[in-house]
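Down below is the structure, laid out as structure tokens.
Complex shown without one protein chain; remaining protein chains in place.
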Amino acid sequence: MSVSIVHTLRVLRPAAMIALVALTGLVVGFYVNATFFPGTSPEQPINFSHRIHAGENQIPCMYCHVQARRSISAGVPSVNKCMGCHAEVATDSPQIRLLASYFETKEPIPWIKVHDLPDFVHFTHKRHVQADIECQTCHGPVETMDVVSREAPVKMGLCLDCHRKNEVEHGTDCWTCHK
Amino acid sequence: MQTEVRQARFADVNDDVVRSLVVTGRNYYIALGIAGFVTLTCFFFPWFYQLYYGIGAAGMNSPTVWGTYLASFIFWIGLSHSGTLLSCVLHLTNSEWRKAMYRSAEAMTFFSLFVAITMVMVHIGRPWFIHWAAPYPNQMGLWPNFRSPLMFDVMAIMTYLTGSGIFIYMGAIPDFAAVRDRTTGWRHHLYVLLSLGWRGTDKEWHRLGWAYTFLAVLIIPLAVSVHSIVSWDFALSIVPGLHQTIFAPYFVVGAIYSGTAGIVTVMFVLRKYMNFEHYITKLHFDNLGKLLLLLSLLWTYINMLELFTGWFSGTSTEYEQLKYKLTGFYAPLYWEMILFCAVAPLLLISRKFRTSFVPMLILSIAINIGMYTERFLIVATTLSRQYLPGSWRVYVPSLVEISILVGSLALFVTLFLLFVKIFPSISIYEIKETMGVPKKHGEHHDT
Amino acid sequence: MTRNALGLFRDPDSALAAAGRLKGAGFERPELMSPIPIHGVEEVLGPKKSVIKRFTLVGGLLGAISGFTLAAWTAVLYVHPTGGRPIITLPPFLIITYEMTILFGILATVLGFLISARFPAIRERIYVPETAVDRFAVVVACSSDDLLQRAESILHEAGAEEVRRIAEGDS
Partner (left out) sequence: MNFIDRFMASWRKYRKPGYYEEFDYAWTMTVDLDRCTGCGACVTACQAENNIPIVGEKELGRGREMQWIRIERYWEGEYPNAKLSFIPMLCQQCDAAPCETVCPVSATYHNQDGLNAQIYNRCIGTRSCAVYCPYEVRYFNYYDHHWDAPLEQQLNPDVTVREKGVMEKCTFCVQRIRQAKDHAKDDGRRRVKDGEVQPACVQTCPSEALTFGDRKDANSVVAKKMNDPRAYHVLEETNTLPSVVYLKKVRANAD
């Protein structure tokens, strides 16, 4: 007679394999879901492309998002501002006609917010723009995106790292960002 | 020949224990079914209700923000105190009478701790964030606050859970091996894994002995620290009636006291329903009774001291606290506690009482009711009367709280019922040791 | 291939005596198997040392260091002043140290036990199921048939109830 746990391990191999496959599936599935289906690039009412505007045409961010340098929120430009150019530019494109119809009916465009922070976070664009922080630090390379999605992980770690690196005064005090 | 008799009895132990694991009667399934059902309806459903609506489902209010959940937490931690601690002390002092009862006592420790941790989950407002109280690197760069007595608790209880789990498992390895040889099917595979390939060689026994002793040495100070740390959750506050230096020994003694009473209850049930009459005898009840008597006297002494120091302090807040405790809203509960935990145990002076099973069972249950009351009063009497009279308010548990209390008992019973079918609930090899070692042929003929 | 002679005894004293004789006859250190720990093995077969105590000590020390480091280092990593206390507050951190000392001590003891007793058993090892019940076995490895016969005769002389031959890995 002899004894060893190997035999039992052999018997349990199918069960262990199933568990392993299930676990791997979960991990891979989670990763795939988070990477390829982030759910942070919603379909907007108008297919506005940052790539064309900010990328190819080199329009500065602050040209449209005027409030960013003096307000908490960066703000979305008014339809009027869009029409300032699009009264002349690419008027034939179906998307621009859609834009023009909003302008004519005097309705705001129901944009969907992509970079939304939780209710408990206090963030001012003003401070960060005045401190010459690149928009891309938090918003990702927006000028290359046709459809904007949340690429930079706008989480507490990102804020803290930057605050520590730039030695922001009381940058790690919780009440600096939490309300 | 006596050797023949003894050897036959050695095999009997294996038979009895394997039978207790493998042969399952209808009554067991009925008991398990009832316990499981009660756990589900009285523990999990009200808890889910509370998770959905918020802690408001319980009866807690503004000054008394801690209630029966925390009392239950201390109670279960207390109940966990006798098993492994007593087992360790008796192991180091080589007490023979430990050997029949320690396995189930340690199981009691382990499951009480488990229930205590679930009580924490029930207690806190946002249990879905409980992982924030664990130290692990995260993107927020935030760590738990190690200055908090609650964090001492987290560390101590996790250590205790690990320690007592390992202790009960390590002591059972030779028994798993013995059971392994007798079982088939999934049980066989389970015990092969659990026994790690134990063969009972002299080397293995030697290593096991050392490791087991070291664990016992490590666990004794740990167990003492666990309940003193639980007491600091209270004593480190500045609430009159809680801010007491006596609290650490008070809690430790109270914990061992209620734990020992719990062991008596469990012993009674095991003896009666698992057919272990040969192994759990009057001797065990006699010894446990003596221990209970000692602990009850210690407990009474500390309670008197608590009153005395409060009175001696001469501050108005402490006076008010004492007056409220002895004569206020909760006074009937206080005197019930004194009756159950200080007066009734005096019966243990009589040897006849200690060796009668049913009275011991009743007393042990009464003691634990009294000890639960004690924990409840610690929370309720102090928090409802703090410094500012403007916010004095009485606290009464709600139905949800009472239901969860009952359900947590059922959860414990369920876990224990599952345990007795997986773990040999008495230690095979140590019972054999107490039976006496077989002697050489020709020596020691019957006298 | 190494073969083993095995003697089954009804009592530990005879088994121990047999093991002593085998050792005296120049065999390798015989192995005893028993349902309960046998006392006095070291007197017959020589003292045994285990590394467990070193594991426990090292584990405890490691736990103490890592416990204090955990508390102090994490307090410094993100400074949250509380209650007017210093950032590195000694009394509470010593409690964390204490708990971690014990936790690591326990884990190291278990590790030491597993290593020194060579658990879990991956390789097939000789086992006699009767020894889990009420028999005491002496097993000795013999490299030749001659030695095997000698060992068997010694076991018989010592009062073995039954003598068997087992090959390593035989099941």
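Here the chain labels run A, B and C in written order, and each chain numbers its own residues starting at 1.
Criterion: a contact is a pair of C-beta atoms (placed from the backbone, for glycine too) under 8 Å apart; a residue touches a chain by one contact, two chains touch by 3 or more.
In this text the structure is predicted, and so the values were computed from the model without any measurement.
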item: Visible chains that the absent chain touches, using the contact criterion stated earlier; value: A, B, C
item: From B:Asn27, B:Ser62 or B:Thr245, residue that would touch the chain that is not displayed; value: B:Ser62
item: Omitted-chain contact residue, chosen from B:His123, B:Arg354 or B:Lys432; value: B:His123
item: Missing-chain contacts mapped onto chain B; value: 53-56, 59-63, 65-66, 123-127, 129-130, 132-133, 142-145, 147-151, 154, 233, 236-239, 383, 386-391, 393
item: In chain C, positions touching the absent partner; value: 72, 75-76, 78-88
item: Hidden partner chain, residues of chain A it touches; value: 118-120, 122, 124, 127, 170, 173-175, 178-179
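Everything that follows uses one rule, which is that only the chains that are shown with their structure count from here on.
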item: Result of counting contacting C-beta pairs for B-C and A-C, higher pair; value: B-C
item: Of all other chains, the one whose Cα centre sits farthest from chain B; value: A
item: Whole-Å gap separating chain A and chain B, where each centre is the average of the chain's CA atoms; value: 51
item: Geometric centre distance via CA averages, chain C-chain A, whole Å; value: 58
item: Chain B and chain C: spacing of chain centres that average the CA atoms, whole Å; value: 30
item: Residue numbers of chain B (touch at least two other chains); value: 141-142, 193, 196-199
item: Shared interface positions of chain C, touching two or more other chains; value: 78, 80, 120-122, 125-127, 129
item: Chain A contact footprint on chain C (complex, rising order); value: 78-80, 120-129, 166, 168-171
item: Chain C residues touching chain B - in the complex, by the definition given at the top; value: 10-14, 31-38, 41, 45, 48, 50, 52-53, 56, 60, 70-71, 74-75, 77-78, 80, 82-83, 85, 89, 92-93, 95-96, 98-100, 102-103, 105-107, 109-110, 112-114, 116-117, 119-122, 125-127, 129, 131-134, 159
item: Parts of chain B lying in touch with chain A, wherever the complex brings them together; value: 139-142, 188-189, 192-193, 196-199
